[in-house]
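Removed from the display is one protein chain of the complex; every other protein chain stays in position.
Our next item is chain A:
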């Protein structure tokens, strides 16, 4: 049970229902602010550079990247796993917190879902281009064909991954869209602009808010919420099997699925925190994303950070306890010490140590500190994937085949391109879509005593 006396109000400012609509939809009706154009230009420039790098990759091949025979997975796979991890926040927020009946999620779930869709789309680009011949992408679909018929290998985690990621993208996009239908109807019925009325009216699918619609809408959320909850754990578990099933030192461990899932939720929540602090600062959504919302996410991050620290220590312990010299070498000479020690300690500091600052209320209540820590966590999570992918591949069983790896400018550009794509997507979301679920926020308004009318009213 949510107690406002303990946790603070869900919505500040004694708002009427109409006020909630007006406040949340204000950025859609308002003039586009200048900073938006500046941010969009920067994002598009980054995206453009990414497109150029993709063109070079497509026209000249994977040879333009820094990968080699030994280190076959470079930045592309690091970034793929990183983006997928960030894309975990959508299901974690909307579905996990829905099942746990956390009412505070309503202010944040829309942004988390939007972020998920864009992040997963960014992630998908990496394996696609890593294929080398992406125009033969359709070979990964199991369909009756004239090549034998040559079927895909159903035993391969790479195929599982393909199924998991495409299903996740489709499911989170449809979950996100259908959640917005009632809000599009609100825009249609409140806006004064004829163009907006027509456009949002089309996207509202004729929604009028009748009991017949709400009844089925609720049933739909219940079914999708129940069934998609599996995705919170399945997607990154499957990504982790890409690694865990192969016999590389540092990868071949049973801790991988839970370790990856927790890491994914960690980076997803951190990115949500980055976004909501921006929403508060740029769009003055303080009344809906209250201090208590930020506080709640910070508290969750402390907990996940402790799990991350435990996972790192467990990996190191098991490497020693196993007595396997290859595991020992990977963890003790190629991670904690050695060529990649900086990346290891950056990961450990950002993920296991820095978030511990959230124990202090003075840290949790300073928005700019929260913002910086949320960025640090995502940097730490990037280094985690770097550690896993690069340290294991550069030096494995046969010293004769050891090789170094450094990314080429094309690989770096590809990554920066996806950062641009992500920020452009988020900016479009801020500008054209209600960034907080209006109808869901209205349904929790009655839990604020201030709005609840007297019984004899």
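A few notes on this one:
Criterion: a contact is a pair of C-beta atoms (placed from the backbone, for glycine too) under 8 Å apart; a residue touches a chain by one contact, two chains touch by 3 or more; residues count from 1.
Please note the rule applied: contacts and distances are computed from a predicted model.
Protein name for the hidden chain, per its UniProt entry and selected from "Quinol:cytochrome c oxidoreductase membrane protein", "Heme exporter protein D", "PadR family transcriptional regulator" or "Cell wall polymerase": "Quinol:cytochrome c oxidoreductase membrane protein". Considering the full assembly, A:16 is the residue among A:16, A:310 or A:406 that touches the omitted chain.
Interface note for the absent chain: among A:43, A:94 or A:234, the touching residue is A:234. Interface note: of A:151, A:320, A:360 or A:397, the residue touching the hidden chain in the full complex is A:151.
The missing chain, though absent from the display, is touched by one residue of A:46, A:98, A:185 or A:435; that residue is A:185.
Residue A:171 is the one among A:128, A:171, A:302 or A:318 that touches the chain missing from this view. Against the chain not displayed here, chain A makes contact via residues 16-18, 21, 142, 148-151, 154-155, 159-160, 163-164, 166-167, 170-171, 174-175, 178, 181-182, 185-186, 188-190, 201-202, 204-220, 222-224, 227-228, 230-231, 234, 238, 241, 439-440, 442-443, 446, 452-453, 455, 457.
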